[in-house]
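Removed from the display is one protein chain of the complex; every other protein chain stays in position.
When the chains are written out, they are named A and B in that same order, and each has its own residue count from 1.
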Amino acid sequence: MTPATVLAVRTSPHAHAPRSVEKIMANVVFALLPICVYAVWLFGISALALLIVTTAAALATEQMFCRAGDKRSSIGDFSAVITGLLLGLTLPPALPLWMGGLGAFIAIGPGKMVFGGLGFNVFNPALVGRAFLQAAFPVAITTYTPAKALDRFTEFIPSTLAWPFMKAAPITEWMVKVKVDGFTGATPLMLQKFDHVTTDPWSMFLGERAGSAGETAPLLILLGGLYLIIRGMMSWRVPLAMLLSSVVLAQAFHMSDPARYPGALFVLFSGGLMLGAMFMATDPVGSPVTSRGMWIYGILMGTLTVAIRFLGGLAEGVMYAILLGNALSPLIENVTQPKTYGERRKAVAK
Amino acid sequence: MTAEKQAVTITADTHPFLNGLWKQNPVFVMVLGMCPTLAITNSVRNAISMGLATTFVMVVSYGMISAIRKLIPKQVRIASFIAIIACGVTVVDFLVKAISIPVYQALGAYIPLIVSNCLTLERAEAYAGKQPVIKSMLDGLGMGLGFALALTCLGMVREVLGAGTFLGYPVLGSHFEPWVLFLLPPGGFISLAMWLLFFAWRKERAAKLAAAEATQ
Partner (left out) sequence: MSSPIIPGPAHAPSAANSIRMVRLLGAVSLMCGLLIVATNILTKDRIQSNQETITRESVQELLPGIKKQVTYGLEPSGELKVLTGATGEGKKFFAGYDGTGKLVGVVIEASERGYADVISALYSYSPATQTIIGFKVIDMRETPGLGDRIKSDIPFLANFKGLDAKVENGKEVHNITTVKHGTKKNAWEIDAISGATISSRAVGRMLQKSVQDVTPVILKNLDRIERGN
């Protein structure tokens, strides 16, 4: 069986030109690479090691499940690489490596291969892995470190090198050593939510802030997304709907109570909204295929993101918003099916 | 109906106690009583307490049900069964409170819920309502202890991974990073899935071995 026929089971609209899974996936990897490089520049070798571990663990898990299920190995289609990279990019750079590896195992194993591999999973695998880590290790996954710390290319953050299944070394001493002015260990979203300190959107646009490894570079994420959209490998509707709806809703909140809710630009450039909207919400497996469905799906996720951030107990809501969107996408697809030619409403037919 | 008949024929040729404890284990084989199984197994102590409380309810109420089984008209049997089980549950509720308040606080709303545990009614309907007193009580004891065993298996996985302790004693050293997830509700589902996977795998392997032997 050739790979092209593996993908051939798809609802309309069909792609015009024959494109293989590998080619699209490889292009997504290209689009992700600049973000990875920038993440390593900001957070140093700890981020590099984390990305390598998540990707390697994702590939190893995929291979293991293929072998256990007596299936042809599917690691060549790059989808496991994307899952590994995306997972690494959504994690805090100081996360112990073994947790990253475990997250990748959960992402690929229970998140994808158990359903039958690529194309059959309900949820975005990288986010399944991240949700697992968030629930299992709530402290480690909210321990953020400053960007552009001293000695970041020569020294690991001490928590990175924790023994497997063991607690991470405390990073307080290290934080004192590399202290960037006024850093408190919180991301702009946490600062906003718990201390009502709003970070300047421009500095967030440049990405020199605390956060998950790959979520701090809106410009590169935007460029990567645009590249894929221009090459016709990604739907523009989903990210546009998601970003637009969150911006509009955030602005409405902001206007109702400026002291309490931050503005639209802050919402747009903070947290993982950009990365989530461009690279995770658009996962073709988890999103609807009808164009009306894509709008509904995007708006739903954008609204949920803002609702969780502003009204919920968590500082960041992109992950749960996308997972909920994934869960609802079959339903959305069902109610937005285009009418077949000649089909009429029942009332008319009577 | 056919499944029920089957269950009765299986129970007829095995010992009622061993049947519940292992062969037809309420959680791992029949997958009954999922509410307490998932909800209160986040520590071994809770799991054992819940298992024992359920066992007590089952033994006492099945004894009573079986004793009056010939008097109960068919039309009101479910109502009578539930009344008797609910009585047993209320008694247990008082007893647990009298024995230990911390255990009572940990089990919380789940003791009253024993009455709605489908396992208790299922065995009353399928077994105690038809069999003599001693056999019914043995069945209740076996099923109850089988339930307790399964709950303890789950509680073990969840407490060891989620807190690094067993019955409150640290077993994985002070440097172990606990997987908080296992103390939360999703941990219950994940550990139950792991146990069911393990038993399914064992069963499949046994079937394969038997098939291989048969062909030789």
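Just so it is clear, a residue touches a chain if its C-beta (ideal position, glycine included) is under 8 Å from a C-beta of that chain, and two chains touch if they have at least 3 such contacts.
Not measured: the values here are computed from a predicted model.
Among the chains on display, the ones the left-out chain touches in the entire complex are A, B.
Here one chain is not drawn; of B:L18, B:V31 or B:V76, the residue touching it is B:V76. Considering the whole complex, the residue from A:P138, A:G232, A:P258 or A:P338 that touches the absent chain is A:P138. Only one residue from B:A39, B:L52, B:C87 or B:L196 touches the chain missing from this view: B:C87.
Within chain B, the residues in touch with the undisplayed chain are 1, 4-5, 64, 68, 70-77, 79-80, 83-84, 86-87, 90-91, 94-95, 97-98, 100-102, 105, 125, 129, 162-163, 178, 180, 183-184.
Residues touching the missing chain, restricted to chain A, are 138-139, 142-143, 184-185, 194-195, 313 (touch as defined at the top).
Assume only the chains that are shown with their structure count from here on.
Chain A and chain B have centres, each the mean of its CA atoms, that are 41 Å apart.
Residue ranges on chain A touching chain B, taken from their complex, read 96, 99, 132, 135-138, 140, 162-163, 165-168. Listed in rising order, the residues of chain B touching chain A in the complex are 172, 175-177, 179-182, 184, 186.
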